[in-house]
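Can you keep this structure in mind? I'll have questions shortly.
Every protein chain but one is kept in place in this view of the complex.
Think of it as A, B and C in the order they're written, each chain with its own count starting at 1.
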Amino acid sequence: MTRAHATELRVRYAETDRMGIVYYANYLIWCEVGRVEYMRDLGRSYAVLETEGYGLAVSEARVRYLSPARFDDLVRVETTLGSVRSRAVTFDYVISHAESGARLATAHTALVSIDAGGRLVALPQEFRTALEGVL
Amino acid sequence: MTRAHATELRVRYAETDRMGIVYYANYLIWCEVGRVEYMRDLGRSYAVLETEGYGLAVSEARVRYLSPARFDDLVRVETTLGSVRSRAVTFDYVISHAESGARLATAHTALVSIDAGGRLVALPQEFRTALEGVL
Amino acid sequence: MTRAHATELRVRYAETDRMGIVYYANYLIWCEVGRVEYMRDLGRSYAVLETEGYGLAVSEARVRYLSPARFDDLVRVETTLGSVRSRAVTFDYVISHAESGARLATAHTALVSIDAGGRLVALPQEFRTALEGVL
Partner (left out) sequence: MTRAHATELRVRYAETDRMGIVYYANYLIWCEVGRVEYMRDLGRSYAVLETEGYGLAVSEARVRYLSPARFDDLVRVETTLGSVRSRAVTFDYVISHAESGARLATAHTALVSIDAGGRLVALPQEFRTALEGVL
């Protein structure tokens, strides 16, 4: 496992708006797909993490939109682990057109570790160790 | 309380697609808004119903699309209670353009009563009585 | 090309609701993915169809919800061409859990052929011929 992981997705008609391009909020959904696949690749499924009573809640999100994605484009989401702390983790994203390589957007999210009741808690040790292993 | 209840909403840019009209799945979101407001008007908030350990899961949905809704249109959702049974309830919807009155879509949903674990259960008696009172 | 085509997708967190399952409107998005991939497989990309000045607008949609899809499930959408007429086409869908095979939902959509101005027009002949070839 390296520090970055890439996944691809096909732009859905549902994701476009009447400007003919992908609606801006949907890039954050792609970031979610990117970090979920990142964790799966690391052997730490986010679905399992939730089953164990933990969750990662987004505390901050930023997106820079460089060039619009369009319906049916094959899009590449490259997710990079940024930092890991006791109760927080950050990811950075580069979203590009899979065929041309053109950069469509860059993004950053900060997430905090919570328990099933929504309270801040330390990341499960095994999960944190796995994340730190790639830094 | 009569059997039908109307609520209005403004079409969001997010709800359009690159055809320049509202994406077809979003009408089902408006039906949800319609039935939630219907229940609130009846004095039986759906949010409270869930707090009490019950839920209504959709078992069937149908929409006929008559004329497209567009960005910034003010849309009227008229929700009518169809039928009430021990563990099921149906609603019908007429979605129209609030200013012109033009009919945009009609819809129907069937919902089943479930508990917090997702098992079929009878509707809470008080809730069922309230619904039956308007039929 | 046979009359049915299957595609798979991974349930996104964004697609779930607070009942812990996939929100009911999102199945219609999966149907869109299914029919777009159906057309691609037939050699008639829907994106190209739109470039040529045509579109398919949904005139009717129906979904029966059998068992809930959940976050991170791998879901299979089997799309079957129903009927083809001069200005209309229908598709049927079976949505199932890719690993267990459990049936999650069935759906049906009717679509009408429109031009760039939203007026009803005959399907492009080549497109219609391709669709009829699999019936």
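A few points about this structure:
Following the convention adopted for this analysis, a contact is a pair of C-beta atoms (placed from the backbone, for glycine too) under 8 Å apart; a residue touches a chain by one contact, two chains touch by 3 or more.
Keep in mind it's a predicted model, so treat the numbers as computed, not measured.
Considering A:Thr7, A:Asn26, A:Thr79 or A:Ser113, the position touching the chain not shown turns out to be A:Asn26 (whole complex). One of B:Tyr46, B:Tyr65, B:Phe91 or B:Phe127 touches the chain omitted from the figure, and that residue is B:Tyr46.
From the options B:Val36, B:Leu66, B:Ala88 or B:Val134, the residue with contact to the chain not on display is B:Val36.
In the complete complex, the hidden chain is touched by one of A:Ala4, A:Val58 or A:Ala88, namely A:Val58. For chain B, the residues in touch with the chain missing from this view are 10, 12-14, 29, 32-33, 36, 45-47, 50, 71-72. For chain C, the list of residues touching the undisplayed chain reads 13-14, 16-21, 23, 25, 70-71. For chain A, the residues touching the chain absent from view are 19, 21, 24-26, 28-29, 32, 50, 55, 57-65, 68, 118.
Operating definition for what follows: only the chains that are shown with their structure count from here on.
Put simply, the chain farthest from chain B by mean CA position is A. Between chain A and chain C, two chains of identical sequence, the interface residue sets overlap for the most part, with shared numbers making up over half of the total. Centroids of chain B and chain C (each the mean of its C-alpha atoms) stand 24 Å apart.
Chain centres here are Cα means. That of chain A falls 27 Å from that of chain C.
Counting only residues that touch two or more partner chains, chain C has 29, 32, 50.
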